[in-house]
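One protein chain omitted, others in place.
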Amino acid sequence: MILHLKAGVNAQRINELTTELKAFHIRYQEKDVLITGAGMKTIPVAIEKEVEKFWAFDSDIQLASTIYQKEKRTVQLGDVVIGGTTNHTVLIGGPCSVESEEQIRSASELLKSLNLSVLRGGCYKPRTSPYSFQGMGLEGLKLLAKMREEYGLAVITEARDATHIDEIIEYTDIIQVGAKAMYDQGILRACAKTDKPVLIKRGFGTTLQEFVQASEFVLSGGNPNVVLCERGIRTFETKTRFTLDLCGVAWLQEYTNLPVILDPSHAMGYAYGVAPLAKACTAMGVDGLLIEAHPNPKVAKSDASQQLNYEEFTALKRDLETVAGAVGYKIV
Amino acid sequence: MILHLKAGVNAQRINELTTELKAFHIRYQEKDVLITGAGMKTIPVAIEKEVEKFWAFDSDIQLASTIYQKEKRTVQLGDVVIGGTTNHTVLIGGPCSVESEEQIRSASELLKSLNLSVLRGGCYKPRTSPYSFQGMGLEGLKLLAKMREEYGLAVITEARDATHIDEIIEYTDIIQVGAKAMYDQGILRACAKTDKPVLIKRGFGTTLQEFVQASEFVLSGGNPNVVLCERGIRTFETKTRFTLDLCGVAWLQEYTNLPVILDPSHAMGYAYGVAPLAKACTAMGVDGLLIEAHPNPKVAKSDASQQLNYEEFTALKRDLETVAGAVGYKIV
Amino acid sequence: MILHLKAGVNAQRINELTTELKAFHIRYQEKDVLITGAGMKTIPVAIEKEVEKFWAFDSDIQLASTIYQKEKRTVQLGDVVIGGTTNHTVLIGGPCSVESEEQIRSASELLKSLNLSVLRGGCYKPRTSPYSFQGMGLEGLKLLAKMREEYGLAVITEARDATHIDEIIEYTDIIQVGAKAMYDQGILRACAKTDKPVLIKRGFGTTLQEFVQASEFVLSGGNPNVVLCERGIRTFETKTRFTLDLCGVAWLQEYTNLPVILDPSHAMGYAYGVAPLAKACTAMGVDGLLIEAHPNPKVAKSDASQQLNYEEFTALKRDLETVAGAVGYKIV
Partner (left out) sequence: MILHLKAGVNAQRINELTTELKAFHIRYQEKDVLITGAGMKTIPVAIEKEVEKFWAFDSDIQLASTIYQKEKRTVQLGDVVIGGTTNHTVLIGGPCSVESEEQIRSASELLKSLNLSVLRGGCYKPRTSPYSFQGMGLEGLKLLAKMREEYGLAVITEARDATHIDEIIEYTDIIQVGAKAMYDQGILRACAKTDKPVLIKRGFGTTLQEFVQASEFVLSGGNPNVVLCERGIRTFETKTRFTLDLCGVAWLQEYTNLPVILDPSHAMGYAYGVAPLAKACTAMGVDGLLIEAHPNPKVAKSDASQQLNYEEFTALKRDLETVAGAVGYKIV
């Protein structure tokens, strides 16, 4: 249950109520807000006078639910706004992994030349084998920060586990909670304590219910700047890497107030399918796209098969502008 | 392996070769064509002189493969062409089930008013429970035929099992092999012996490999007029009815020469998601869409939750025209 | 809803009631029984006096439900009883496909030497490719019938589609409705009209709900002799052919009154795993096992990798006796 407290309730009383109800307390849109589990369906008589308004729920999707707030949330990212009614599809590009200054600089220049604003690049790679390239780590983070400085790009990189979350928060503009780290409360709770935007990727074995509940860890901890990212679920089909769940995206758009970004590169796993899928996503009016691009995909240290080269990325951006236009959106 | 025989080889010799190689023999594009399993990788020396050209394959996707024929096949349906390089997205509409003359007539009038050409309506419903509405059967088929007569629409309906396949072939313009009947060789072999267009729906537990192999039953039996239809696969996600596999569609477009039609209604299972998904499909440049529409979805005898009303269908058609235009396609 | 009519209600009245309620009418355990969909929760006042007892349900699992009948059904197969409280695990053995008289005779002799009673062998193979071995068809059925004659074995073979269901019913002692044919109402309705035992295999993309509902087609049509067979579902895991769903078996044992047989050979897909899985199944107190055995698996025309040779099958039978003994069962 979500409870908006009346304006006059003082800090001490809020503390008491928070403890009593075993609730989370946040300030949201200039209100003092308490949140308990969805098991609570009515408010105790004793506190009726202190509550301005309340919402009951069927499940623990509460702050993210359109029942609580119908308007889509906005997340400010430098000059760019994600979500809301901006009708922006933010095209986030860059390599799977940061591999060198030369490589990440070339990606930055590509984005600038296309008037794009957000650069992606993995530094801590959540590889499933210890014998694969594990990412450049802190050195990579510093290269991203350098690019931000030089090119005025916002940067996004993935937190793999809780051991380096502080560094990620420090160096990036959007914290990406990776698909394999999505249940990691160490990460989610750290994200709740900052006000930086957080992009949560859906785990490939994760239901929509669990996915949105992960966002509740961040929202109920006090950070309202959450973006969801669908990147493909694991099914019986093996000809493609994962299965992009656009039915699920339609559900998220209908039942949650969070901006939704899509990652067709990871879903497909093969470059030939990235452009048609990106167009499909764009036609749904999504709030953003994550597309992997590499100066020379064949020699990429990770995900070689799915990264576009710069020519393909440039052509795709142009095509997406046309599709976005057809549904009243703009690629930014 | 596919073998194109030279022009001079006579009927008796073709028979001998067919028997010897345990092959299928068809006439395709004015050639005598033999097809064996993909296990055959080289042609016997003895027949080298009689073979004009041959293609070896890694798997039993052969006639449908772009290795054999890169150009997308066309399927003629009255005045409408599905597939090829027409850049047509054929919008097939109509109710889940034929329920009455009044109902199917209203759907026909809707389609005519929107300049659409193909009417859908189930007569033999493949329900999973014996206690649900099973369809109007032959009576429904006759209603569809009447609509074809009166409105000049092509009609499509589903074959549920082999016991009524002859009726389906007789009364409809496109034979729909249902998702639950997709492995039914009784149906597939009957479809192979006609030259009517056949739309094969992917089973919800069916791999892309098996799906395309089902088309090989029809193609290798002599009917080249096959269309594939993706309608959602079954995954762990339960908030939507199925998961529309657009990654799979990208694969089909890349590796097969068959036209591909999509059915977002069955995939989603809920009307609110049909429009966004239909737009997504259209942006991929697909050859057609199957969209369920009912004069009053709330009282529909099957699939009530996923059918659009006529106002929604009309609005969707208009929106799809804009999206189709953005990728160089036309809704017909 | 299931309604037991009182003893005095006459045939004409039963007909009336059947029509009125859109019900199925069967004789079961010396009662006249009407069955409607689960949507019906209360009985009309007008017929209260004619109804002896009735059962309402949450879903269309009705005749198969333990709510209706707690005791497990028995299916008589020659001298062997499947199900009930016999504590029999019927070990059904034989090759994937009938390939020759010599082959199927050797399997028959193996079974006789081990005091087993039921021989399996496919005649119409539901292959997913037209270019694979499709089975011996009618000729195979005749060989099975010959073995029954000579060795006194009951025989089981699979119906692939409705075109040959009459032959299957004629020649076999248990009709196997294959995993790919499980939704085929042509087959299910034909099975409902005979009183021969019917073994329904779960489709690999089929929920337990749909699986048991398939049995309702047969039961509500008048044939009470249904056995369910779990043979593995399709999941994201590819190191094994399918995933044997023993959680599902526990559910079937708890909530349905149908005997349950397991097919670890098809689930696993590899001979090395058949023995451990067969032991696991046996320890659950299942009513039967289907195990593929071939005189020389390496040259088998289908499913070569998963068939046991006769030595392995013999050793397994011995091991299963010990495991069965530990849970109070007997291998027959």
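Per-chain numbering from 1; labels A, B and C assigned in written order.
In this section, a residue touches a chain if its C-beta (ideal position, glycine included) is under 8 Å from a C-beta of that chain, and two chains touch if they have at least 3 such contacts.
Please read all numbers here as calculations on a predicted model, not as lab measurements.
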item: Sole contact to the chain not displayed, among A:32, A:60 or A:158; value: A:60
item: Option touching the unshown chain, where C:18, C:69, C:243 or C:305 are the choices; value: C:243
item: Residue among C:145, C:169 or C:323 that touches the chain left out of view; value: C:323
item: Hidden partner chain, residues of chain C it touches; value: 205, 207-209, 232-233, 235-251, 253-254, 267-268, 272-273, 276-277, 279-285, 319, 322-323, 325-327
item: Touching residues (missing chain, whole complex) on chain A; value: 24, 35-39, 60, 62, 126, 128-132, 134, 160-164, 180-181, 183-187, 203-206, 209-210, 213-214, 216-217, 220-221, 233-234
item: Sites on chain B contacted by the missing partner chain, in the whole complex; value: 234-236, 238
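Here is the rule we use: only the chains that are shown with their structure count from here on.
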item: Cα-centroid distance, chain B relative to chain C, in whole angstrom; value: 32
item: Inter-chain centre distance, chain A versus chain C - centres from mean C-alpha coordinates, in Å; value: 48
item: For chain A paired with chain B, centre-to-centre distance based on mean C-alpha positions, whole Å; value: 37
item: Residues of chain C engaged with two or more neighbouring chains; value: 234
